[in-house]
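The other protein chains are all here in position, but one chain of the complex has been omitted.
Chain IDs A, B, C, D and E follow the sequence of writing; residue 1 opens each chain.
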């Protein structure tokens, strides 16, 4: 099957890291494309950045849809534009926050989330409510690092994330941790080993969820909110302008 | 005070109608600008259209902010991009769905909402949850008419809306009605008279809410989720390209 | 328009302070009456005090209704008797807790409330749920001062309130503050300046909300829960006995 | 033990009926007083009536407290003033709506409520939320009869109640019924027989709940919201003026 | 009336202690049987133990039902198997967590729960949601002691419980405490005296709730979820094998 994982920001480095982290988890039969949106901000830090990435993201989804993609993962923890992507796509679409929450709820009675900047905390809290996990989510925490530091100063960033996870375990008594940024994808394995409980990366979770839904033969319902956009001509060129592989 | 009411679609006819409906409700001292987004879809019917209107909407908000606007109303019932607008704006920003819900909760123990197309019902239901009104909202209903019919076949559209309101009153036992589309703004007064209970238009509600918040000297908190966008250069030209007065 | 702001306790000093705080926020065309209920307790500190203020409050509302008032604000943060007032009144009625919560939700992703005594915390928590803001309200806090201390020892009271606000900002990571007592009305402006985020006074919020709803031409629905009381003769003299201007 | 069941309206006929219905359910050792509030409205039909009954109700509770009562039931389905009564009383206080909901949740997975007038439906719905039973409550329904008709035209009233219960069973698929008015207390036994599922009267439920809590040696917490009123002198004469036995 | 209180674990010591604690609270006319399930684990510490106790518990309930019991209390704070017991029983069945929560909500605006092991905290949190008390429950806490320590090292256990209660009062500002384990039943009276607020034992609460419901003539609804099991032959011998009196 054909799966596209689209990082809706423009960072080549982050996209490469996501591609590296998740490619070894893909099913043998999965043809995986990891893409980034060249016209988008370098990182998604707030509502404005979410909005700013949308034109490129939707153009990329339109392009992938025309290429016959079977399923799509939106690889930003704010899950920007997932509803609009579902309108365009025939196959299933998932954001990495939703996927991570689903996996965490299956293997733990509760969890905390560690994201980058404090300004993203309310955005993630709202997603947690939307996904019906407010009772399982002990707390959404910020390591207080900019997204870009995950590239530019990875050691310091890793330490800040680990330190916040340790606080989450001690103070929130949480049974699992969700990494609240696609840029942390490469940290999950090591942190799982050192933290004594699942540390979940939404990029891998999203990939495996979409492989599962596609594998089950289930497509996006076109009987309501996710029906194809009415003004098809608005859907854009689908040339995937600014949409670049990892 | 300077208030901008921005219709995030590109319909000149709808924008003119909104301007006409609300201008007689403005406070004497309010300098009111009613704008539309020329680059946006002709109507907002689903998640994709919401995304498609954002670049123009945010450019318009940036322009208004530079002009020193005191408060902003986003005049589409899906409340698209309100979080991003709040990041850009210094003054308060409200969507017409939120404003209508606030006014309805103040004057009635419960209400139903009548929108245009069935595909918008889940979008509005999600907003109702977000605004904490799920216990007061009896039902979100669709008159099953395209937004554009409010311009092109106003008699038929008005009949469909009225008929759905009558069903809402009979079946939902609701004490107030909210009109679920900016394009219905001109129907509120007549329907209030004929329905025997408040029929609330979000455009007027949004204008009066923003006048009130500005009048109270309250501005948008920059201490968290609505802080100014980090990448200010991304905020766009602010030339208001495609932003056109009613 | 004619607006009555009724402080449902009997404190002349607090009523005068409310009048002073809010009068400069009123719209030019608003004829504002700030009243107190002479037969009520000197302050409202708990359920019993809420009940004790009701006969005088409802008599005052009846009187104002007969005088043709356009809208009413109940200026106690417990929002006592608002439902009963809505039955009596033709125009809109709002409590200052509801108004403050509405304004805070518009300008911030979350907020904390600072009230006076710990015994009032559960009462306010219940209101927050009723108004659908439990997800935005980080915490309801008490400065642990009696209401009357706001008159009798204003310096100490102001320090206690400010200290609790500082704790709220540090511990709750809240983006706005709501002052949980009508008697704190005069503190809002200064605290907004010093706290770096909106500090919202419900008295001003209530006044501006009611001006807005009246200005929108919206009245209380008489189609259900807020219909006029059935036993009109029970509504009392309406002589406004014990109802005294600021 | 000494239990007072206080009907907060002034109807002698209804109070007598309540006394007759519940007295055969009391424990042998219970000394039961069934009282009415002479200064209250003849029936409680809405928020205003709730407020109007409070001075007499609180005076009656003060009187009973001085007489050393062990527990109190407020026998009106709107549960008016229960918080204020809890402040005055040392022993437990319960309203009949809360008690009926507790009993229904114990013996059925869900229930519907049948009250008198439509205007009371939103009041009861709000109580159901407050008591945490919104997921078990299928629907709050009104038989559309005034409370007084239960006295003045009992045959017609009984038929209207039974008819609404039949609709609830057929349409709501509910496993139990709660009678939403103290004046329906005498109907519960017969309706339980004919309806094939529990039909619960809050007056009996309230009496048995209070006997149970008192029997468990549990009193009202004075560590917070239900501490004694601060201004004890405000609690009134406690002479029980207007408080009359059944 | 005949009431069976069934401790679904096999500890004779704990069962004896429960019997001793609650027997002085029973109504004079109550014929009380306190039983334990000999085939069950020695204590219920987690989901597996809950499942492991069920065959014996359901056999015991079947036996008691044949003996004509009027009501049943399941005396483990996880409320295991209560739904299945309700299917078997004609009379009412309650778990001690539900009963304690009901009593706490009646006498306090909020409460915290102190259980034994941290692994039980999520189980109890889920029950609190099920019983609609998530807004009143300040926190579920663990004293971090195994259940059996309540027998084997009662002094240390009592100290750990008391210490956790003190933390709950100081940090959660709770107005009442619920003891989250049947094995703590004997601690309630002393802790109530020393803690200055109700400390509620679910065993006593369960007994008094069931006496009340039985006394009200209310039985389990057989009109839905709690109808008798369809395969009656599966209900087991009802010989009460492994069911042993205290």
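Operating definition for what follows: contacts are C-beta pairs under 8 Å (C-beta built on N, C-alpha and C of every residue); 3 or more make two chains touch, one makes a residue touch a chain.
All of these numbers come straight from a predicted model, not from anything done at the bench.
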item	value
Residue touching the undisplayed chain, where the options are A:92, A:118, A:183 or A:229	A:92
Those residues of subunit D which, in the complete complex, touch the missing chain	109-110, 135, 173, 175
Where the unshown chain meets subunit B, residue by residue	118, 121-122, 125, 129, 134
Those residues of subunit E which, in the complete complex, touch the missing chain	41-42, 45-52, 54-55, 58, 81, 83-84, 86-88, 118-123, 126, 129-130, 146, 224-227, 229-231, 234-235
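Convention: only the chains that are shown with their structure count from here on.
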item	value
Between the pairs A-B and C-E, the one where more C-beta pairs touch	A-B
Separation of mean Cα positions, subunit C and subunit A [Å, integer]	43
Between subunit E and subunit B, distance of the C-alpha-averaged centres to the nearest whole Å	52
Residue list for subunit A, restricted to those that touch at least two other chains	118, 121-122, 129
